[in-house]
Each structure stands twice: as structure tokens, then as C-alpha cells.
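Here the complex is missing one protein chain, while the rest keep their positions.
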Amino acid sequence: MDSTSFVALLSAVLFTIGVLGVLLRRSALLIFMSVELMLNAANLAFVAFAHRWAQLSGQVIVFFVMAVAAAEVAVGLALIVTIFRTKRSTNVDDLSALRG
Amino acid sequence: MTDLPLLIILGAISIASALGLLLSRNAIYAALFLVLNFGVGAVIYLVLNAPFIAVVQVSVYAGAIMVLFLFVIMLLGAERLSPAENPPGIPLQRPLAIALGAALFGLALYVLFARQPPATPSPMVDSSPAAVGQSLFSTYVFPFEVVSILLLVAMVGAVVLTRNK
Amino acid sequence: MELFILSPILFPLLGLLTNATLGRRMSERAIGGVATLAAAGAFLMCLLMFGQLTASEEARLSATIAPWISAGALNVSLSFLVDRLSIVAMLIVTGIGALIHMFSVGYMHGDERFQRYFVYLNLFLASMLVLVMADNFLVMFMGWELVGLCSYLLIGFWFKNLKNAEAGRKAFVVNRIGDVGFVLGILLIFVTFGSLRFDEVFARAEAQGEALAGAIGLITLLLFIGATGKSAQIPLFVWLPDAMAGPTPVSALIHAATMVTAGVYMMVRASPLYELAPLTQNIVAIVGALTAFVAGTSALRQLDIKKVLAYSTVSQLGYMVSACGLGAFIAGDFHLLTHAFFKAALFLAAGSVIHGMEHGMGAAHGAHVDPQDMRHMGGLARKMPITFAAFLLGGLALAGVPPLSGFFSKDEILVDAFKHNLLVFVLLGLSAVITAFYVGRQLVLVFAGRPRSAAAEHASESGWLMTVPLIALTIGTVFAGLFNFPGTHPLTDWLAPVVRHGEAPKFEPGLAALFTVLAIGALVGAWWVYRHPERANAEAEAGLGRFLAGGWNFDDIYRAAVVKPFYVASTVCAQIIDVAVIDGTVNGVGRLFRVVGGSLRSVQTGFVRNYGLVMLVGVVVVVAYFVLSAR
Partner (left out) sequence: MPVLLEVTLKSVVLVFVLLTGFAYLSLVERKVLARMQARIGPNRAGPMGLLQPVADGLKLIFKESITPAQVDKPMYFLAPVLVVVPALILFAVIPVGKGPTFQLASDINVGALYVVGVMGVAVYGITLAGWASNNKYAALGGLRASAQVISYELGMGLSIVAVVLMASSASLAEIVEAQMPGNILGWFVFRQPVAAAIFAVTAMAELARAPFDLVEAEQELTAGFMTEYSGMKFALFFMGEYVKMIAVSALFVTFFLGGWSGPFVDQVPILSVGYFALKVVACLLLMIWARATLPRMRYDRLMGFGWKVLTPVAIANVIVTALLIVLGVPGYR
């Protein structure tokens, strides 16, 4: 196994953990962090393949992903703060007003 | 590959910290596990000949995003995540999530190992900040501008969302 | 040059634009003046063009504005043609149109939608000119539909009375039936000849007439169906008597002098085709003659002053159509010309009478009577001398009394019928006698004797705005016969280069004398019968009278054969198909989704994580598909 494959594997593991975090944790903050973990896992894969194919584009994409993640966190945390002001909770299960 | 042993150690830390995030009962710890994970990620980037990404990872993720997380957690006092007081969760959520996660992971493994393209030795690419910058402002100038607008929008959005009426 | 050719159309367009945009700020006189001047200007332009056309036999003016439709082999341009045939029609339309515009200024005085009336009238003028100036079938059809629209708008002009609105609708619907035939005819022309331009179509038809006899027969028949709609022939004439609901000048202009003759004009225009279809010719001749007879007899029992004239118009159109069927296209066109004069004069005179009656009603403060009902008239000759003179001369022309115009044109047709088709001749001859009789009846009932109502008692002559056009038209009525006076027949010579199959008119002194005697006899007979006007009172009440008054009950036939079944079918559709099937389906679908949605509601847990789980299912499926299928 070469280093690229290993990092790709690591990326898969981290991504799966991130998915599980999103689905299993109840705190909006934790869910958010899990999303960041997923993004990071994707970044790892990008850099790994950029390394294998000697391409700079993979790294550039990662740069963009980080910028988008930053934007997402800014808005996401603002949302969480706003929700917390009314609900006094960050538990997403408390936010089920749209129940059918 | 000489890097492999180092990568395995880093990978182990990375996975451990991710699991810590998944299982921790305390949002602060979860955030710190994530910081650790990102730090390890930065080192992995270094190993993979991506120093620019590595430092950006540290300054953006560890230095900005996670500090913001920490700040919000402490501001809201929302660090304790006790499941006991929650309403009885969603039936089947846990087993289904685990099964689906496993399926996703299986697919990734399948792609990685059953569909492995031939590994070709590749030359090292120049990944200095200058090279990345060149690429950003020539080939990727349009996405770059889009991202800058996105950041602006996010900034405005965050301000509007949190402003007291 | 093109602007010059288009100017007859542009003048009324300019007038209508002015009136439509600025009319709100303008006085009645100004509006009427603009509209009338527009018509008069168009007439002047037509005269100038006429002057140019006299230069040579081949002279013709054509103008192409723009390509209109270009699709595959179909190439139609928005182009116009002024030749010897169209200039005659144009002069009639603009000349009589201008006079009627002027008359309308007086007649419509005080109407709340005065401005709109003149906008419509100008629009009609422009549309009619488009129709007659067209150089291909499609542009002609455009004009055809535009005049139909104007006719609809003007019949229902006083739409606040439901009957008027219904009359407009009836005209519209009946005309559409004819239009279907016309459109099919145009399509078939294109399919057969690959062009819609008159000259190309006719040239090709002549070149290969034998081979295409069947197609040409069908084409001419379809075009004739169009003509039966527009020119009110059996079986589609029923709309015209009802069209009298419109203002009387409209009846004069549109429903007597110009638009209704469009069918005749179209058949004359297409005469090269009709020449090649003998079977259609026969059908046309017989239908025309039958129409003349049926409408003539119907006019015998009408009590409404305008209805008499309406049926008379149908009858006279029958003459023209019949003439076309006999191959006497020029005779038909000649009758069209003279008819335009005397029927316009008659209608305007009738309008003047109605106006006078309404005026008298106002002056007498008497009980309200129908100002159009002849039973309430009588003795108007002394009250309205100019009107009476116009009506008298127009009526005599209609009756075919020499030396008035109607005598010559009708005689030409009768001679042709005598030579070619005895059945047609008999029908047309009978109609001529009947015509004279109902003219006499009307003259006696309206003008002779003593006034039979307070309104008639106080009636007075109309103002100069109305009498001047009346006098002008009466002069035309008297002298229009000169256009094709036996022996000189300038109209025949004029049209011969265009309508090539026209023969020089023959004059049969014997026939002429016979019909002169018959007409005068019928007029005297009518006076004899209606010396006692009360005879008219009950004659339309029952039996044959009622049958005739109802226009041979065509309306009842339609009601039974078309309207009733349609209502039944509609009821079935509305109450069974619509309610049960369609509504049932729609409601059923709605109910189905409500039930399904209700049962699926529980899926919407409201838990974000749950939705995330479902998303993940989708992700896994999609990724699995691509991973496992892509080799």
C-alpha cells in the first residue's frame, strides 16, 4: 500500500465517522463539527490524489473547500446562536416543528 | 514508501480523535478533538507535499473556525451534551445510520482497492504558495471570485442573523 | 409610390389612430370630421389611382410591404394590387363610405360612444380596402376576417341591449362557418397550385385546367361556401336580417353596400377558376336564384322598415351570386355597383325616417313606439320630403323601373339567365316581381296616407349632415345605370382586361319591356292592397305570413337541427362528462393524494437527523449505482 492509498483510506474512515456524527449526535454544534470533519476528509482525499497525479488542482480545490467551510461556519454558527436565543437549546431534536 | 510509517501513526491519531469527536459527551472536548484532527491533517498535508495547504489548514481551521466554535460553545454554555434529558430519539435511527455508514464505507473501500488504477510514479509538483497563487489567479480565477462573493454573502448573512432587533 | 398605393388604407388608419388616441379630448364634430375626411381622402386617392389606371389596359399598381409568412414552399408577402377590378370596388367603398361617415355624424349625434363608433367605422374602411386590394388569397382573407370583426363590433354596438349583442354573436358565428370553407379553399389552392398570388394561381389554373378539374371544382365550391357566409346566401343568410340591430348607417355601409358584397367580389376576382368549374357554376347560380326568391318572399311580410331592406339585400345578393354562377361576372359586378348606390340610399333614407320618428317621439312626449315599425308610420312624405324623394327613387331603382340604375343591372342578369338557365330565370323573374311588390308596400306604408302615431305626426326632416349624403347617393342611384348603359357599356369594356370571360351585355327589348310592365304592375298592386294600411297589421301573425316573416323559418330549422342538439350535447358534457368524469377525476386525484399524503405524514418526523438519514440513503444508492455500473 502506498501513501496515497493509505490517506485515501483514512479519508474514507474519517468521512464515515463524520457521517455517523451527523446522524447520531443531537447537538447542532456537534453535527456541525461532524460536517467539518467530512469536509476535511474530502480535503485529505483531494490532497492525496493531487500528490499521486502531481497535480496542483487538487490543492487549489482544497483551498476553495476551506473558504466555503469558513463561510458555512460563519452562517451556521450565527443560525445556531439565533436558534439558541429562542429555544434555549442546541438540540436539533427540539427543532421538530415541521413535523407532518 | 518511506512516509508510510509516519502516515500510519498520524492516521491512527486522526481516527482516534475523530472517534473522540463522535463519542465525546462534552462539546469542548469534541471541539478540541476536532482541532487535534485538523492539526494531524495539516501534518499529513505536509507529508504529502502540500505545505501551503497545511499552513492554511492550521490558520483557517484551527486558528479561525474552531476558535469560533469554541467561542460559541462557551458563549451559549452549551458544552454539556447529556442524552438523558432528550426526548426518546428517533426509532431505528442508530442502527440504520450505522448500517448506511458501513455501506458507504464499503463502497469507498471497493473503489479504493477493487478498482485501483495503476499507480504511476509521479514527479513532485511545485506546490509553493507562489505556484498555488499562480493557479488561483489564472486557471481558477472565476471560482476564486465566486468564493469571494460567497464569503461576502456569508459575512452579511452572519451579521444580519445575529443582530439584535 | 408604395405609399401612394397604400394611401387609401393609411388614411382611415390615420383617422382611427387620431380618434382613438385624442378622441377623448375632441368634440363630436371634430371626431366625425376627422373620420369623414379620412374616408374622403381615401376616396380622393382612389380617384387619382383610377386616373393612372386609365392610361392603358395593362396598367396595374402593386405594392409589397414586407414578406409575411415564409415557411418551406409557402411564401406569402403582405402585398397589395390595384387593378381595374379592385379600383371599382375601392371607389364604391371609399365613396359611399365617405358619404355614410358624413351621414353618421348627424345620425349618431349624442351617442355616448360616439368616438368609438367612428374608430370602428374607420377600421372597417381600412379592413375593407385590405380585402379588395389584396394581391393574394391570404391577404384577402386577412381583410375578410378584419371586416368580419368590424361587422361584429358594429352590429353589437349597442350591446347594452342583449338582443343586439346576440345578433352580433350570431353574425360572427355564422360567418365563421363560411370562413372554414374559405380557409380550406385557400389551403387547397396552395396545395394545388403552390402559390396564393392571384395572377400565379390563375395562370397555372388556365395552363393545366383540364388535369385539375376535380381540384378546381372543390376549390371553387369551398370558396363559394365562404361567399355564402359573407354574402348571406342560403343556407348562411340568417345573420344578415338580425344584423339590422346595428346603427342604421352601419347597415347601409357594411350590411348593404360593401362588406356583404365581398363574397361576390371574391368570386369575380376568382372568375378564372369558376370558369373552369361548370358544376360549381350551376350550383352557384341555383343557390343564388333560390336565395333571391326566398329572401324576396320573406321581405313581403316584414314590418320593420330595416328588415324589409335587409331581406331585400339578401335577395339582391342572390342576383349577384347567381350572375356569377351564370358566368356573367361583369353583370354581377355591375349589379354590385348599382345596388351599392340604391341600397345605401334606401338604408340612409330609412335611417333618416327612424331618426325623424325618434325626433317626433321626443317632440310629442307621446307613448313610446318602436320607431322602426312601419305600422306606426304613414304620411311621412309630407313631413320629410327629401327623405321621401330619396326613398322613392331608391325604391324604384330596386324595383327595376327604368331608367333608374337597378333596371339596367338587373336586366343584364335576367338576360343572361334567360339565355343559360331557365330555372334560374324563372326564380329571378319571380323575385323581380316580388321585389317591386314589397317596395311598393313599403313606400305606401311609410310615406302614404295619414300618420298613424304621434311620433309620425311630429316627425321632421333631418339636418343637412344627413340629407346631403342622401341627396348625393340618390343622384348616384339615378345615374349609376349609365356605367353600363346598353349599347355603350363602359364598365364591361373597363373590366374586360381583368375579367376576361365577360361578354358584352346583350339588351333584349322584349324582356326589358316585360319586366318594366311587371314591376310597375306590382307597384300599383301593392298600392292597391295597402291603400288601407291596417291590412298590414295582422298579416304576419299566422300561417304563410308568419312563415315568410320568419324568413322561411330558417332560424327555427337551425334551432332544431343545430342549436338544440348542441345544447343537449353541452348539457351532457356539462353534467355527465364534466361533473362525473372530469371533476370526478380531478377531485379523485386530489382525494387520492390527500389520503396518500395523510398516510405518509408520519414520514415527516420533523427531525433533521432523520432527513439526513434519508439523504444518506439516496447518497448510498447513487454512489453504488455509479460505482457498480461504471466499468
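For clarity, chains are labelled A, B and C in written order, and residue numbers in each chain start from 1.
In the analysis below, contacts are C-beta pairs under 8 Å (C-beta built on N, C-alpha and C of every residue); 3 or more make two chains touch, one makes a residue touch a chain.
The shown structure was predicted, so the numbers you read here are calculated from the model rather than taken from an experiment.
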{"item": "Among shown chains, those touching the left-out chain", "value": "B"}
{"item": "Touch with the omitted chain, as defined above, among B:Leu68, B:Leu109 or B:Val146", "value": "B:Leu68"}
{"item": "Positions on chain B where the hidden chain makes contact", "value": "28, 32, 35, 51-52, 54-56, 58-59, 62-64, 67-68, 70-71, 74-75, 79, 128-130"}
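Here is the rule we use: only the chains that are shown with their structure count from here on.
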{"item": "Pairwise touch network: line, ring, star, complete, or other", "value": "complete"}
{"item": "Whole-Å gap between the CA centroids of chain A and chain B", "value": "6"}
{"item": "Chain A residues counted as touching two or more neighbouring chains", "value": "19, 23-24, 26, 93"}
{"item": "Residue list for chain C, restricted to those that touch at least two other chains", "value": "605, 607, 609, 613, 616"}
{"item": "Parts of chain C lying in touch with chain A, wherever the complex brings them together", "value": "600-609, 612-613, 616"}
{"item": "Of chain A, residues touching chain C in the complex", "value": "19, 22-24, 26, 31, 92-93, 95-100"}
{"item": "Interfacial residue positions of chain B with respect to chain A in the complex", "value": "1, 3-4, 7-8, 11, 14-15, 18-19, 21-22, 27, 30-31, 34, 37-38, 41, 44-45, 47-50, 52-53, 56-57, 60-61, 64-65, 68-69, 72-73, 75-76, 78, 81, 83, 86-87, 89-90, 93-94, 97-98, 100-102, 104-105, 108-109, 112-113, 116, 119-120, 122-127, 131-132, 135-136, 139-140, 143-144, 147, 150-151, 153-155, 157-159, 161-162"}
